[in-house]
Structure formats: structure tokens, C-alpha cells
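A protein chain is absent from this complex, but the other protein chains hold their places.
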Amino acid sequence: MNDKIDTPDMMIYAMASEIENFDTVLHGVSSPLPILAMSVARKTHAPDMAYISGSEGVDPELDRIYPSSFDARLNRNAVAYFGLHEAFDLAQRGELKIMFLGAAQVDRYGNTNLSVIGDVNRPKVQLPGGAASAFLMPITPKVVIWVTRQSSRVFVEEVDFVTGQGYNHRTDEHKKNEIVIISNLGVMNFKNPDRLMQIQYYHPGHSVDEIKENTGFDILVAPDVSESPVPGPDIIKLINQIDPEGVRRSEFR
Amino acid sequence: MNDKIDTPDMMIYAMASEIENFDTVLHGVSSPLPILAMSVARKTHAPDMAYISGSEGVDPELDRIYPSSFDARLNRNAVAYFGLHEAFDLAQRGELKIMFLGAAQVDRYGNTNLSVIGDVNRPKVQLPGGAASAFLMPITPKVVIWVTRQSSRVFVEEVDFVTGQGYNHRTDEHKKNEIVIISNLGVMNFKNPDRLMQIQYYHPGHSVDEIKENTGFDILVAPDVSESPVPGPDIIKLINQIDPEGVRRSEFR
Amino acid sequence: MKKVLTGLQEAAGLVEDGALVTFGGATFSRVPMEFVRELVRQGKKDLNLIDREPAMDFDLLIGAGCVAKVRAGMVAFEVFGMAPNFRKKSESGELVTKEGACQPIIAGFRAAAMGLPSLPVKGMLGSDLLTISDVIGSQKQIQDPFTGETMIAVRAIEPDVAIIHAQKADEFGNVRIEGPFYEDVIKAKAAKKVVVTVEELISNTEIRKMPEATTIPHFIVDAVVETPKGAYPCSCFNYYDVDYDHIKQYLKAAAKDQFKNYLDKFVYGRESV
Partner (left out) sequence: MKKVLTGLQEAAGLVEDGALVTFGGATFSRVPMEFVRELVRQGKKDLNLIDREPAMDFDLLIGAGCVAKVRAGMVAFEVFGMAPNFRKKSESGELVTKEGACQPIIAGFRAAAMGLPSLPVKGMLGSDLLTISDVIGSQKQIQDPFTGETMIAVRAIEPDVAIIHAQKADEFGNVRIEGPFYEDVIKAKAAKKVVVTVEELISNTEIRKMPEATTIPHFIVDAVVETPKGAYPCSCFNYYDVDYDHIKQYLKAAAKDQFKNYLDKFVYGRESV
């Protein structure tokens, strides 16, 4: 194992690894980790990806990130502007390959909740809302969900409210699309016939058992489960360059 | 009566008179007369109209016209571009007040034909097509149809093909919208309870009888029928300035 | 073209109590904050706010007691966390919150902009958000008439007033937005009335030099108000960046039950805004 890698950086690297070259990728609001992941992918293994910013810039020469993921400075030297409604049209055409989304709760089927804890008409906890989740989750070829604090209160038996649709709430057509969950402990996917959540990677310093303990349901384990690949120093350096002030850590406080 | 006014200029003046101040007006393809009418209206009684060119310029400082009504030079010093699909959206919202359309045949109900003479599947005469007629005729508050050669072959008992919808092919909601027909002989409208074509004006040098003779059905006569108002020399001068080469006469050859 | 230049007070007068209102921009970018503050000063009541991803504009109006209903894809302060007044009043029941998803909200604006009663969208199926939407009648499951595909028809959203903050406009309402547009053009086309606050008034002659830069043409704009720093503390591209410190100050005030002090200082008192 390497020197200790910061959790945000581990997650960013895992998220970047989900992007393939030539993919068209969009990030949304409140998304320092996705922005950094897209930036890393573009500078390393996916130089030809199409990068669509939530702030509407296409393939900007991003030099740093800001607390707002819509900060217009993120569009520096972009090649074009492309509005969110246009990106959503692209998604409806099946041409938006990857989207990154958050979750306050997630269950074994990949359902996410970003709406409410408790009754929707009189919420115990009002969450910020699912933004594009309900629209993009089922129709996007690959959705990457990031969760900064895996626990059995977040990885629950059943979400209080289905904001984004897991496999049990999908039409057959959309069961083919991939969901990947990247947490502070590891990487989970649904690459099994029943489309149930399984552990694919545990981050260095963590383990299958630790992930199981921090999951509120009986999570599966992929036959080829292994330790997560670790970012090299060049990648850590790149992340630090783009985020010198550590905006990426704000979600971990 | 005045000095003899050229027929195109009479028609342009009559068309311009249909525009009120603050109206939002669009012209389409192959439309020298509408362009000149809109230009005259704007320089005289309707200075605040919104002028949307078929070439997409908004309120251009039009200095002259060209054989193509989409010539980009028509957009000189426009305040904005506004695409046809945007103008059509405006029409669907009921905010496009006036449109000018052509017709190869027209009948007593205001139906127009720009499609075919004879059978549609094996046309005796293939006409150019109705362009926006079928879409705009029923939903636009006022449609002005211009016809350069009134005759009983053009003003027919029944059109061979309904391209643009007259009052007998409209829903009640759209029966309220106005159709005005401006020909080389006079001005016809449908301002009577039955929504049937009636003569409102005859151009100087022409008469109610001449119009009747050149109409293939029993055309009504408005109770207040009169000679068409005649453009003053300033207006003729303006038309000549904008169309020094007489593009407006091409439809009359 | 007719002149539509007016003052902030007069323009805010176009917003009636109970009106369905949307604002331009997104989270902290090019939001018409000075107009929002004027709504607070005029003591508007029962506003029905709708937007894709609002932040401080909604929260400020909610905190000031101007809002009865909210429909949005997400209301949050980005990495700074939850929108404090939105959360508090949603949980207390003082505020009716109907969460939408971004696409149906955008599609609803687009339907209105296109003059259509509704517009179909994909996705959405299986989400509990559809159940909420059914309740408010904004979304229905339909089959496409050609393919039979199940789609969600989204009802048109026609705000009573859309307020956009832009960089430049002339006195007739020819508006230039610089940088990202968000849904501002769509909102302007969708709304019954459109108010545009601008950093800078420019002449019509200037506008005519670059028609391609005009984002919203005059005939859909009802009022233009010269409002320098009109987006502050949000950003206005090419003019100023987000004042993240001010936003933290806002959150701190709300967290410490000093929101009234914030209003006194920055809204009623107009200090440094």
C-alpha cells in the first residue's frame, strides 16, 4: 500500500476511473468531487471526453474550482456554452454517457433519496431535493452516485422516499443502465443478474467487513472484490493544483 | 382621384394599413410586398411595431429589398435575431399578431390553396407549397393574404386543396381570427356574421363590378364599401427608395 | 419598439401578492438579488416561487415571510449546505414545498415558451416525485401516439412574472446576457410579464452593432431597470464574482437566529449591497 491517500482524493480517483475516453459527461450543482474527477480523467486516460459543465461551459480549461459548481469562472476558455436543457435533450437522445449524482440515502436496489426523511407532507428532515436524479437516473447509461459518509443510516434497507430510481423501480429497458456507488469506504456496483448492490472495491485502509458493518442491509460481495486502485502522485498533485483551498473537503466536515 | 398609383404600391399601402402600432408582425419567404408593407407601416403609423423578418432580423434598419426575402442583408442593423421556430412559438402563444401569406386559389370561406391543382397524388399542377399557411392561418389573430392577379380562376367556388384553413374549416375558437384578402383590384374581408368573403374596398380605377366579374363565386359587398384609401407621394417615394429596382413588380409579370 | 425603462420600485410593483414568480440565473450566478430585496422591502406576501436550482433568492424571501409555496428541483447553498429558512419553514409546515425534478421544471417553462399546454419528457418513471406531482397536477403518464412509449407529460409553467438580471440592455428591452444563459431566455418567453434588471444601460445604437449578442428581444420584455450590482452577493459574469464571504455571513445569521438583523442591515438598511 502507498502513503495514505486522503479520502476525497481516493473517491475522486475512483470517480474519474468510471469515465472512458470519448464519453460525454455532465456534472451538476454542488459537485466539487465530480468536477475534479472529470478534470483528472481528461488530463489522464480520457483526453477526448466531452466535458459539459453545470455552469454550461464545454471543455473549459479549468484551472481551479470554487464553492459554487456553477461559478462562471469554471468556464474559462471553454469551446462553447451548452445549456442544461440542451444537455437534458442529449440525455433523452441517449447521448449523455455519464452523470454524477449525490444521495442522502441509498438502498440495495440503487434507489436514492435526496428529498425527505419522514413523511413527505410534513418532513422530519427536509433534504435539499433530487435536482436531476429522477430524470437522469433511469435513462443515463451510467450514473455514478457519490456518498461521503457511508453508514447504516445512509445505506438503508429501504429509502424513505424514492427520488432516484433503483433497478426495482425501472422498466426492463432501463435495467441495463449502470449504477455505481462510490463512498468514503469503497466502490459498489450492481453487476450481477439480480441487480443488487455488491462491494467491488474497498479503499486502502478499509475492508469488506468495514463496508458491511456500515451498510444497513445484507450487501453482496463481488467474486473479484479487491482493494481500490490507488492514484499516483501525479494525480494527487493535479487535484491539489485544481483545488488548492480544499473545497473538496467541505462535504466531509 | 389621384395620379395613377401603380398596382403593387396600392397593394403595399393596403397591406401596411392592416398593421396597427405595437403589433408584432412576421413576414415569410418570397415576400417583397409584405416586407415593403411592414417597412411603410413602421415609417408611418406604426413606429412601435415589432418587425420580425423571415431572415430572422428583428426591427432591422432596412435600406433596400432583394429578390430573396431571406437575404441576410435584410437584417441590416437589426436589434436581435429571432428564429422562425421562435416566431412560431410566439404564434402558438397568440402573441404573433399579423402574418402575410400568399395564395394560388382562395374561396368564399377564406380557404387558400398553395399545394396542387388537380389530384394531390398526381398533380395536374404542382404548386410551391403552403409553407406556414396551414399552421398560421387558424391561430394568428390577423392573416393578410395577398393575390396579385384576381380572376375567377384564382377566386374559386371551392379550392382544389385546402392548404390554409378558411372559416368553414376552423374551430369556433379560431373563427374569431381575421382574414383579409388584398388583391390587385381591391380589399376583401369577412366582417359579417357568416364569415363569407365581402368586398370592402375597390382600388382607384377599379370597381365593385370588376371585382365581382373576376370572382368565381357570389361575393358579398360590405355595406360601407368604398374606394381604397390612396397612398400619398411620401409613401410612394418611400417604396421607391426601398425597392429602387422594382423587385415588387416581379410577381405581377 | 416602445421604451420600457423604469425604476426598481415600479418594476417590483408588477409582482402581486400570491403571484407565480421565477428568477433568472442559478444558485449564486446572475440572480436578481436587488429585485429580491425590493420584494422584501415592499412586503410581498404568499409568493409562489418556482425554479430549477435556486439558493439565496428563495431562502431570503422565505425567511422574510414573503413566500407561501415553493416548487424546485433543489434548494441548497451548494457546498455550504442546506438553505436554512427553506429547511426550517418546510419542516415547521409554514411553507408548502413541492419538490420537482430539474427536467420537468425546465420542460414546463419550455412548454409555456413554446405556447404548448404540455410537453413530454423521459425519465421520471418509478420516482416518488411523480406521486407528489400528481397531487399538484403538473405531470401525467402518457403513451406516445406513434411509438407507444410511456412518457411523462409536463404541464406548462407560465410564471406571472419572470425577473432576469442581465449585463446589458437598452431602454426598449433588448437584452444582452453574457456567459451562461441558464433557462433565462426560456423563462422570459414563458412568463406573462418579464422584468430585466441590468448592470448597465446601453444605447440602441450599441445594440444594433451586434444583434447576435441580443439574448432577449424587446417585444417580450415589460420592464428594464438599471441596477448596478443587482446580482450581489451572487455573481454577474464579466462584472463581479460571487461574494462567498457574504453568503457565509448570511448562513451564520440564519443559524444564530439573527436573520432579522441580517434583513435590517442588508435589505432594509441597504448597507453595502
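Descriptive notes on the structure:
As written, the chains take the letters A, B and C, and residue 1 is the first residue of each chain.
Here is the rule we go by: contacts are C-beta pairs under 8 Å (C-beta built on N, C-alpha and C of every residue); 3 or more make two chains touch, one makes a residue touch a chain.
Owing to the predicted nature of the structure, the values given are computational and were not obtained by experimental measurement.
Displayed chains that the missing chain touches over the full complex: A, B, C (touch as defined at the top). When the omitted chain is restored, the residue from A:T24, A:S151 or A:S207 that touches it is A:T24.
Of the listed positions B:N21, B:Q126 or B:N192, the one in contact with the omitted chain in the full complex is B:Q126.
Only one of the listed residues, B:I5, B:L136, B:V180 or B:I199, touches the absent chain: B:L136. Remark: the omitted chain is touched by one listed residue; of B:Y51, B:F88, B:F155 or B:F190 this is B:F88. Take subunit B: the residues that touch the chain left off the picture are 29-30, 32, 55-57, 66-73, 75, 81, 83-85, 88, 91-92, 114-115, 120, 122-126, 128-139, 161-165, 169-171, 247, 250-251. By the touch criterion stated above, the residues of subunit C touching the omitted chain are 115-122, 137, 140, 142, 144-147, 149, 151, 153, 155, 178-179, 212-213. As for the chain not pictured, it touches subunit A at residues 22, 24, 48, 50, 57-59, 61, 75, 77-82, 86, 89-95.
Here is the rule we use: only the chains that are shown with their structure count from here on.
With each centre defined as the average position of its C-alpha atoms, the distance from subunit B to subunit C rounds to 40 Å.
Computed centre separation for the pair subunit A/subunit B is 58 angstrom, with centres defined by C-alpha atoms. If you average the Cα atoms of subunit A and of subunit C, the two centres end up 27 Å apart. Listed for subunit C are no residues, as none touches two or more other chains.
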